[in-house]
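Removed: one protein chain of the complex. Kept in place: all other protein chains.
And then chain A:
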Amino acid sequence: MSTSSDPRTKPAPPKRSFELSMLLYDQRYRSITIQVFFLFLLMLFAAWLVDNTVNNLRALGRDFSFAFLNAPAGYDISQRPIEYNSQMTHGRAALVGLLNTLILAVMACVLATVLGVIAGVLRLSNNWIVGRLMTVYVEVFRNIPTLLWILIFGAIMTEAMPAPSAFRGDTPAASMLFNDSIAITNRGVYVPSILFERDLGSFQLGPVAPSISWVLVILIVAASIWANKKIIDHATRVQNATGIRPKTWWKSILVLLGPLALYFIALGAHLEYPELRGFNFAGGTHLRNSLIAMWLGLGIYTGAFVAENVRSGILAISRGQTEAAFALGLQPGKTMRLVVLPQALRVIIPPLISQYLNITKNTSLGLAVGYMDLRSTLGGITINQTGRELEGMLLMMLIYLAISLIISGAMNVYNSRVTLKER
């Protein structure tokens, strides 16, 4: 019996120098060979596509240029978050559209999250009617295409609300709500806006000019929230040390509202009410039908999906957690808020990112109700007036991709903070 048959003393296989055939016959290299080969094919295909496009464009006598972005746009946009008129460039019009897209996306994400969390929690309620009502909401809204919801909300606003002329006359057919401060018309909702008597002006930040007064408001609110968090943290420390939680509610209210109130008084803030002037209401803030239809359509539709995410997250937490909390004497509300939801978040967040991305991409349905988002300005009127389909579409795709990646990145950071810390 030779020693080589003994498994304990099996010698290492003889070292062979590298040969070309090993790329195909050696398991260690084969997979790499195949991957390199396919990557090569893919690049060849991409090169052919680009070459084909360039050649065909040349054959049509067309060039590939983004110079059109500097040409005057010539068209007007109804909803302008920044200064814009028809003499400004196509690039500026695209920026207005982009801001409109972001405004709508943020509004719809907030609505979808609020609705989704409420509906998701209530769907698990022991109250039969509440539970069934939420089931109806979820099943009705997520099983009808979002475009139809947008069109329905648009049609309700246009067809069922009174025209501005109905508010005119001694015995008007329609009247404003809340002491003549809010007007709901078939052209949108007019709400009072806050104006400052001693406005601080604005500063130039790249292509936009934000108002200093409002930037300060945001900073003050952020600082207040941070200070309030410190107060609560302090209360928790005291509670941990002594077992008695000091009263914090009056401090919180003072810190949250005090600075803002002082700031508003200092700048002479007052409300500007909408009033009927000429064809339409003037003054106040005009929330257009298109914005409201898109906001409700996207928000309520996606809220149904978020509700299911929340429900799945809550159900993923074992019953033992709830029972343990009850055994400690926590009430059901506190159990949900302090024990179940924090643990459920790590299940909820990843699918929630997808829903936020869906909302952002679905804002491109805006043209259906005449909402002037990026798709309607750059991807619609600009492409049509300049005939630069390829450039416009590529630019628009890049912008949507960038927005989506930013949202996805930010949410992933948040996700990594709420995941279960395992040590």
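We take it that a contact is a pair of C-beta atoms (placed from the backbone, for glycine too) under 8 Å apart; a residue touches a chain by one contact, two chains touch by 3 or more; residues count from 1.
Heads up, the rule we're going with is that contacts and distances are computed from a predicted model.
Participant: Could you check which of "Amino acid ABC transporter substrate-binding protein", "Probable septum site-determining protein MinC", "Electron transfer flavoprotein large subunit" or "DNA polymerase V" matches the UniProt name for the chain that's left out?
Facilitator: "Amino acid ABC transporter substrate-binding protein"
Participant: Touching the absent chain in the whole complex: find that residue among A:Gln35, A:Ser78 or A:Ser193.
Facilitator: Spelled out, the listed residue whose C-beta touches the missing chain is A:Ser78.
Participant: Touching the hidden chain in the complete assembly: which of A:Thr101, A:Ser224, A:Thr335 or A:Ser376 does that?
Facilitator: In the complete complex, the chain left out is touched by residue A:Ser376.
Participant: With the missing chain put back, one of A:Ile34, A:Val50 or A:Ala266 would touch it. Which one?
Facilitator: Checking each option in A:Ile34, A:Val50 or A:Ala266, the one touching the absent chain turns out to be A:Val50.
Participant: Since one chain has been left out of the picture, which residues of chain A touch it in the full complex?
Facilitator: Contact residues on chain A toward the absent chain are 45-46, 49-50, 52-53, 56-57, 59-62, 74-78, 85-87, 158-159, 163, 165, 186-187, 277-280, 282, 289-290, 367-368, 370, 372, 376, 380-381, 383-387, 389-390, 393-394, 397-398, 401.
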